[in-house]
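Of the protein chains in this complex, one is absent; all others appear in place.
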Amino acid sequence: MNGTIQIICKRIFLLLVTMILVSFLTFAAFELVSGDPARTMLGTEATEEQVIALRHQLGLDRSFFVRYFSWLLGFFSGNLGMSYSYRQGVWDLISTKLYLSLWLSLMSFCIITAVSIPLGIWSYRFTGWFADWPRTTINQMCMALPPFFTGILVSWGFGIVLRFFTPGDFPGFQKDIAGSLRHLFFGALCLSIPRIAMTVRMLRATVISEMNKAYVRTAISRGNDRKSVLVRHVLKNSMVSVVTFLGQTLAELVGAGIVVEQVLGLPGLGRFLVASISHRDYPVVQAIVVILAFWVVLAGTLADLINQAIDPRLRLETGKLGGQA
Amino acid sequence: MKKRILPLVLALTLLLLSACGNASAPAAAPTAESQPAPEETAAPNDTAAPEETAESVQTQKTERAAANELTVGIAQDFDSLDPDYMTAAGTKEILFNVFEGLVKPTSAGDIVPAVASEVVKSDDGLSYTFTLREGVKFHNGNPVTMDDLVYSIERRWNSEDTAALLAALSVIDHLDHDDKTLTITLSEPSNEFLAAVMNAYIIPAGYTDQETAPVGTGPYRFVSRSVQDSLVLERFADYWGTPANIEKVTFKILENAEGLVLGLQSGALDLVAHMSSDQTIQLSEGDFTIAQGSMNLVQALYLNNAEKPFDDVRVRQALCYAVDKQAVIDLAFDGYGIPLGTSMFPSFSKYYDESLTDYYTCDVEKAKSLLAEAGYPDGFEMTITVPSNYTPHVNTATVLVELLREVGIKATIQPVDWSTWLDEVYSKRNYQSTVTGVSSDNMTARKLLERFGTTTGNNFTNYSNEEYDEILAQALRETDDAKQTELYRALEKNLTENAANVYLQDMADLVALRAGLTGLTFYPIYVLDVSTLSWE
Partner (left out) sequence: MKRKMNGYLLAGIGITGIVLLFALIGIFWTPYLPTAMKYGRFQPPSLQHIFGTDNFGRDIFSRVLKGSGTTLAIALSTVSIGAVIGTLVGAVTGYFGGRIDDVLMRLNDALTAFPSFLLALLIVSLVGPGKKYSVVLALGLVFIPSFARVMRTEFASLRNRNYVTRARLMGAKTGWILFVHLLPNTIRVLLPAFTIGFNNAVLAEASMSFLGIGVTPPDASLGYMLSEAQGMLKAGPWYAVSTGCTIVLLIFGVGLIGEGLQILSREVS
């Protein structure tokens, strides 16, 4: 019991470290990237004096560390600051977008998991070149389409021809939850297609290599049913890398929506992030990046925990099993 | 001894030249008619309309048309909605429907009274008296008072908050007012003063929530905004002027060009402006009409005149001879666009000197010999910095690279994002050449020409010519309109002769409208007036 609390505390500590680390890296990146937020805010019409005055007003003329620590202080007191270009509180701006992106990525994740795991296991049966080529072809085609292209195909096919949703007309959660979710589903579909193909490939590859291992052959030669060996041993052992892969996918999904969000007109976090980076709207970018870091750590932790439940040898936490030789 | 000057056709405005026979501007210049007939694109629509969608699109259209609503697709998000801080051209373009100044522009390019009912200019040109119009109301229901006028002007002229200041209002010396009239006295006469007042929007005194709930006096009032998603406006019932036709207008933000086209095709959007010809080709003919106006900007390969080798006039002239404007328009814009030869476009008909367009006719041999004369017989290497998010400029640069190669100049494109462009190119002038479009946001020629004065703050091309500076100083002092016009024309000529930049074109503005939507009006400035639109 004590150990669990310890592990949880450690995880929370690591989470904080990651968030601070990533916020620092982002801050530093903005220091190096060319482009001046004050000039971007004021546009071409403003005079140099106006730009300098605004820089002062925003506190951009303070030194790097002073700015970073004041941001950090604000962050820990729950104040994410004001957006430069919108002149509004950052949290008010991103909360609805976060909500949408969470839906989008969770939906997408569910589609990926629900489709690819059965498909991966089922597809393992087609091992011969001739039996396998249709699967490989479809799989590869799905992997080869860039997201913007999938977005256009899905909008055109499901939106304009079949009219399951109206591209460019996202109703918004306040207005129409069902309609919004339906719209999001197609966004999630675009996000999922290449990832399903990758997960299937990954799973199939590990299942096959696991099936060829000595213990499986022994088990089967001892008269065990092939299916039960698959379910009882092979899947369990293959799951480790698949779970890692899915964890990684889950981590990437929130930020990966940019292109799909742009094509389908979904007001999500990814699109907002890119726009804010372009505007050099640091407070917004900082906040989104910290949220992404939180999400990444969460996904990684989940994957680790599930993996450790599957295979107790993987307990890295204690460090006792490390190779101290 | 004051003379009534309004309503009057202001000197700096472009008379609409329906009768002027401006041959180089076929139908592209904004026309005086308030409802120019939307013109079909000349581009071949080789594929038939997808029939399976026609029926449902029709239902959608009638639904929105019946409710008298409209959805407009726009390609970039708004920045600040506070009129004091909005800087993005795309924000001003739309919020034009919400805010008004003491005076406002018309589609013909005149400046007419708005919140003021009458404007009187003193004989010496030093003071302007504005009479507050009776019965003008803010969107929050309060009547506009003299306090609001004084507050609105002072905020942009003489405020602690420098970000809100309008440089063009700095000529103001002091304000005097009584209950009904506001007199603004200038420190020196200025022909462009009313144009500056036009951009100082009238807002309620002391109101601080403009950012989240903007309040103005325009034909539309703000309803809601969702950042990176949409903006909703509603017809303002108590508008003092001609009321708008359409009840509710939603602006949907879709950064992706293809997303906008899909939105039109799916029936989600009714109107999209600033489209490329490649985009409009995707739309089926029966469902949409394509109106063509002009962007009213000077697109050019702007050269850093202080940077080698562009400090040599022969090199700049060689570039002008090397670049075939029509080829750029044909290859990158499918033939839409009006070639230009100087920093002026046809909408400003009074100042526009068409003969300068063909000053440099494309001549590769001449370009090569000029280069040889300047000491570059084998050409040289140059970089063209372009803002990467503006596809038209990137495409233009792509064609330029190809055209310059013919005379032995090896140009490479350097795409940078907009913020970097503003910082490195526009502010720090740390570049060799760039493709961009320069416009005049207050309908004055001064805005286009003043920036080439040696000491002007926004002279990002570092153009420096003694003769130019002299004429410019003279022109800015001149109060007589005819003389000033002559001087401005001399400035244009100077820019062309010294090949300050490689002038290309005034880009075409293609607007897709759903069938049944009429009343689109083009302005000589970058605005989208939705108040004149209506469903048939």
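Read from first to last, the chains carry the letters A and B; within each, the first residue is number 1.
Just so we're on the same page, a residue touches a chain if its C-beta (ideal position, glycine included) is under 8 Å from a C-beta of that chain, and two chains touch if they have at least 3 such contacts.
All values reported here derive from a predicted model rather than from experimental measurement.
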| item | value |
| --- | --- |
| Left-out chain, listing which of the shown chains it touches | A, B |
| Residue among B:134, B:402 or B:470 that touches the chain left out of view | B:402 |
| Absent-chain contact - pick from B:226, B:245, B:369 or B:389 | B:389 |
| Listed residues B:189, B:241, B:415 or B:457, member touching the removed chain | B:415 |
| From A:112, A:235, A:264 or A:293, residue that would touch the chain that is not displayed | A:293 |
| Those residues of chain B which, in the complete complex, touch the missing chain | 47, 257-258, 261, 276, 278-279, 281-282, 331-332, 334, 383, 385, 388-389, 394-395, 397-399, 401-402, 405, 412-417, 420 |
| Touching residues (missing chain, whole complex) on chain A | 14, 17-18, 21-22, 25-26, 29, 32-34, 127-130, 136-137, 139-141, 143-149, 152, 194, 198, 201-202, 205-206, 208-209, 212, 240-241, 244-245, 247-248, 251-252, 255, 258-259, 273-274, 277, 285, 288-289, 292-293, 295-297, 300, 307, 311, 313-314, 316, 319, 321-323, 325 |
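Please note the rule applied: only the chains that are shown with their structure count from here on.
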| item | value |
| --- | --- |
| Separation of mean Cα positions, chain B and chain A [Å, integer] | 40 |
| Touching residues on chain A, where the partner in the complex is chain B | 33-37, 39-51, 53-54, 57, 85-88, 93, 96-97, 148, 152, 155-156, 159-161, 163, 166-170, 172, 262-265, 267, 271-272, 275, 278-280 |
| Complex interface listing, chain B residues touching chain A | 50, 52-53, 56, 60, 71, 73, 77, 79-80, 82, 85, 87-89, 161-163, 165, 167, 211-212, 226-230, 252-256, 258-260, 262-269, 389, 416-420, 422-424, 426-427, 441, 457-458 |
